[in-house]
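Only one protein chain is missing from this complex, and each of the others stays in its spot.
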Amino acid sequence: MSPQGVLGVAVIGTGKMGADHVRRLHHVISGARVTAVVDVDGERSKALADTLDGCTAYTEAAVALAAEDVDAVLIASPGPAHEAALLEALGRDLPILCEKPLTPDAASALRVLEAEQRLGHRRLQVGFMRRYDAEYVKLKQLLDGGELGRALMMHHRHRNPSMPSWFTTEMLISDSVVHEMDVTRWLLDQEITAVTVLKPTPSSLAPEGMSDPQLVLFETESGALVDVEIFGHCGYGYQVWAEAVCERGVVGIGDEHGPRLSADGRWGGRVTPDYIERFEDAYDRQVRAWVDATRRGEVTGPSAWDGYAAAAVCEAGVRAQREGRRVGVDLIERPDFYR
Amino acid sequence: MSPQGVLGVAVIGTGKMGADHVRRLHHVISGARVTAVVDVDGERSKALADTLDGCTAYTEAAVALAAEDVDAVLIASPGPAHEAALLEALGRDLPILCEKPLTPDAASALRVLEAEQRLGHRRLQVGFMRRYDAEYVKLKQLLDGGELGRALMMHHRHRNPSMPSWFTTEMLISDSVVHEMDVTRWLLDQEITAVTVLKPTPSSLAPEGMSDPQLVLFETESGALVDVEIFGHCGYGYQVWAEAVCERGVVGIGDEHGPRLSADGRWGGRVTPDYIERFEDAYDRQVRAWVDATRRGEVTGPSAWDGYAAAAVCEAGVRAQREGRRVGVDLIERPDFYR
Amino acid sequence: MSPQGVLGVAVIGTGKMGADHVRRLHHVISGARVTAVVDVDGERSKALADTLDGCTAYTEAAVALAAEDVDAVLIASPGPAHEAALLEALGRDLPILCEKPLTPDAASALRVLEAEQRLGHRRLQVGFMRRYDAEYVKLKQLLDGGELGRALMMHHRHRNPSMPSWFTTEMLISDSVVHEMDVTRWLLDQEITAVTVLKPTPSSLAPEGMSDPQLVLFETESGALVDVEIFGHCGYGYQVWAEAVCERGVVGIGDEHGPRLSADGRWGGRVTPDYIERFEDAYDRQVRAWVDATRRGEVTGPSAWDGYAAAAVCEAGVRAQREGRRVGVDLIERPDFYR
Partner (left out) sequence: MSPQGVLGVAVIGTGKMGADHVRRLHHVISGARVTAVVDVDGERSKALADTLDGCTAYTEAAVALAAEDVDAVLIASPGPAHEAALLEALGRDLPILCEKPLTPDAASALRVLEAEQRLGHRRLQVGFMRRYDAEYVKLKQLLDGGELGRALMMHHRHRNPSMPSWFTTEMLISDSVVHEMDVTRWLLDQEITAVTVLKPTPSSLAPEGMSDPQLVLFETESGALVDVEIFGHCGYGYQVWAEAVCERGVVGIGDEHGPRLSADGRWGGRVTPDYIERFEDAYDRQVRAWVDATRRGEVTGPSAWDGYAAAAVCEAGVRAQREGRRVGVDLIERPDFYR
């Protein structure tokens, strides 16, 4: 670390998400600065580095991570590139914040888990940023408080106005519902044991061939039943709701906020257009928490285990979606290291 | 009353409000039927009577009220015609439901009070129908329950999309705010002692020369302070809100109801277009309560005293509006008869 | 009908629901009066008849329906007694309002359908009162309006604070979810084709052996997917929500209404304790609509076909619940008579 204890961060991947994290580390979060940006597209990383004092552009992660002024790594490259970067960073014992997914499948996630365990201490946090959203945090507190008893069911809604053209039916599970997989595991503090995917007749406004919306069902260790409406092309805005049905009460988050306008024969407000606006504060808090913990020499937040478990549930989900049946989730026994 | 105990009602005044009460008595409410309709416009009353079995049209109230099949009177003629009809009906000792205002000014209201008192028993109910609205009733129950302590302030909002062309600035007080005068007296169970009217620069969408909106302030016997926003041309719909600020909590009614729609980048619902829709159930419940009480030989609901007090507060309000100052409300001492 | 066109109604069954309908016909609704009450418990019907002018108590429906002053029949006896009463009333060509269920199973419902068809005209309305609830009616209007496109999914919540001790797991389907079966058919204007019932680990506050809550899934003719959370012992109150996910927007009803109180560190309101309070207006409107239509010689509202279809879906639902699998719904082809 630099004399004043400012964390030097290498950001791997400088696309939309990576560039936003660079801005956040430079402009929003105290105690860290971006000393390296890495992208296979050298011109893109060079252009970004030129806007920052004391930041070097690289095309290879291995070279960047060897630099003296790199104390920690934030990985925001595409999912298939994660494993190599993670193993490199773990090999150098560097603290890591890795955007979700940890890796695209359970087998590669397991290899990462093993690499971290070989270090003998935790170094890796996965970017499930909803755990840092103010409303989810309060929901978690209410559930943990115990007054409501055990959670019996959860209902989730996850709606996007539209999806990019390259977005596939499978990605509705692995890129979108993966967030509900993680918050369900976190809120209920237990693993998901099986997944079922149900497909109504698609919206005529969804792309040809895409099955949208869908209803995804999770079963959990305690026998809770969780449903997720995932709707990629709802047209009107971005909405995320969650409701926990407990033995002694029901608690929900995600009602529409902001100014309430009465005009033209209607009352109401504006729907957030995308996840960037909806979860802006959560992204900020996540990176701040990671920087703070890293400077204290600790690892908090979602672990590699959470990344692995999400990958395994996603695999089951995609299979359930494809085969039209309930698919059990196979998990290795949880190592003590991750308890 | 007819053999089966069905109340024969004469409806005086067959304009918009009167015709609606005829429909209500005939079609909605059990235990009553319209046996006489009275209007100075004989053709209008005749046309209405022809649509009903066993109903006679009259042009003079005195003749109608003398008819054998008239057991009770509902007065829905214009305010200036009320006094004569009320004195006639009281002279015949008939049960009366009189649309608000009881009479247009305090002096004439006092004459009605005296006539009723001469009977030695109550016969007269005034049509302040908000007291029958489900939300106001629940608000009253909460305030009467006592857990919230004394009411210190009330805030009212009373908005109309627009007003007819003949509606004057004074009528904003005597025709619109009169409802807030009555519910304030009823909810707080005390008299209004002074009125002040404040006029912001009018909306450019209000008619030329009309001061709209206005803020009307009431002071009450216990020193509570009440503000009323009256807005006759808000443009977007009909809204009535009320909020009581008490020592141990704040309670409000009038949030927007009905289906909540998310579409086109917005969430929300429809604003009720007018008081007919907003208070439909209250009108029904009011007339049903009057019919029921009358058949039992009782008088419940807002009394002639309430009509007189409202007239006196209106007089003060109109003077406060005209003179731009705080005006005290003069009330005679409340007769034991009305306690 | 009596000289003044007042409908003479025989009410069969004088338990909780029947007695409430007697009160409604006598006290709330215009144009009808109760001329006969029928109950196998003769003392109960006698006691009730004694409170009403011109009402006779019977122990046998056949005798009551033969009386001169009986123009129409309201059936509120237990479900298993419905078929006999319905066939008797249809045999006499009397207008009928029959509390749900029409009959307890699809086979008996079919026999009623056949009896009505033999008359050559419709006589029978089934008491699915949610179709008369103001919020459901507005939801239906929005869906029928077409601006939102086709409904892709529906989400229902149906929660009771608790259930009587004799309430079984099967009755969660046939007595509670039957309402969602009917409103789904009505709102989407199509039949339900299959039912699946999923059971999370029950609440520890539900009675021993009862599987509560449950998630019930319907598939419809157009391929819409509908989920219903049924929770019989949620403990805190009665809540009914419905949300339709359409191609161009999402619309929901059932948010909590009434006064909003801020006190003791919390904001919010009271949850309705039971369906009687929540659907009071719907019951009133249903009976008023039936009386009005009957006096006009018409039949409107849910038909015997709706009663039969609900019975068939219930049968499938109970089997799905018992066997833990998706069960298709078998319906006869809809007769032209019921189109």
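Letters A, B and C mark the chains in the order given here, with residues in each chain numbered from 1 onward.
FYI, a residue touches a chain if its C-beta (ideal position, glycine included) is under 8 Å from a C-beta of that chain, and two chains touch if they have at least 3 such contacts.
Quick caveat: nothing in here was measured; it's all calculated off a predicted structure.
Peer 1: In the whole complex, not just what's shown, which of B:Glu83, B:Glu180, B:Glu229 or B:Asp284 touches the removed chain?
Peer 2: B:Glu229
Peer 1: From the listed residues A:Lys46, A:Arg92 or A:Arg260, report the one that touches the chain absent from this view.
Peer 2: Within the whole complex, the residue contacting the unshown chain is A:Arg260.
Peer 1: One chain is left out of this view; which of B:Ala62, B:Leu217 or B:Ala289 touches it in the full complex?
Peer 2: The one listed residue touching the chain not shown is B:Leu217.
Peer 1: If you put the missing chain back, which residues of chain A would it touch?
Peer 2: 4-6, 26-33, 53-54, 134-135, 138-139, 142, 147-148, 248-253, 255, 257-264, 281, 288, 292
Peer 1: Give me the chain C residues in contact with the hidden chain, please.
Peer 2: Residues touching the hidden chain, for chain C, are 235-237, 239, 256, 260-271, 273.
Peer 1: Mind pulling the chain B residues that touch the left-out chain?
Peer 2: 149-150, 152-153, 155, 159, 198-205, 213, 215, 217, 219, 222-225, 227, 229, 231, 234-236, 239, 245, 247-250
Everything below uses one rule, namely that only the chains that are shown with their structure count from here on.
Peer 1: How big is the rotation relating chain A to chain C when the fit is done on Cα atoms? Please round to the nearest 5 degrees.
Peer 2: Angle of the fitting rotation, chain A to chain C: 180 degrees.
Peer 1: Of the chains present, which has its C-alpha mean closest to the combined C-alpha mean?
Peer 2: The most central chain, going by mean C-alpha position, is C.
Peer 1: Let me have the rounded angstrom distance from the C-alpha centre of chain A over to the C-alpha centre of chain B, please.
Peer 2: Spacing between the chain centres: roughly 58 Å.
Peer 1: Between chain B and chain C, what is the separation of their C-alpha centroids in Å?
Peer 2: For chain B versus chain C, the centre distance works out to 37 Å.
Peer 1: Which positions in chain A are in touch with at least two other chains?
Peer 2: Where chain A meets two or more other chains at a single residue, that happens at 235-236, 239.
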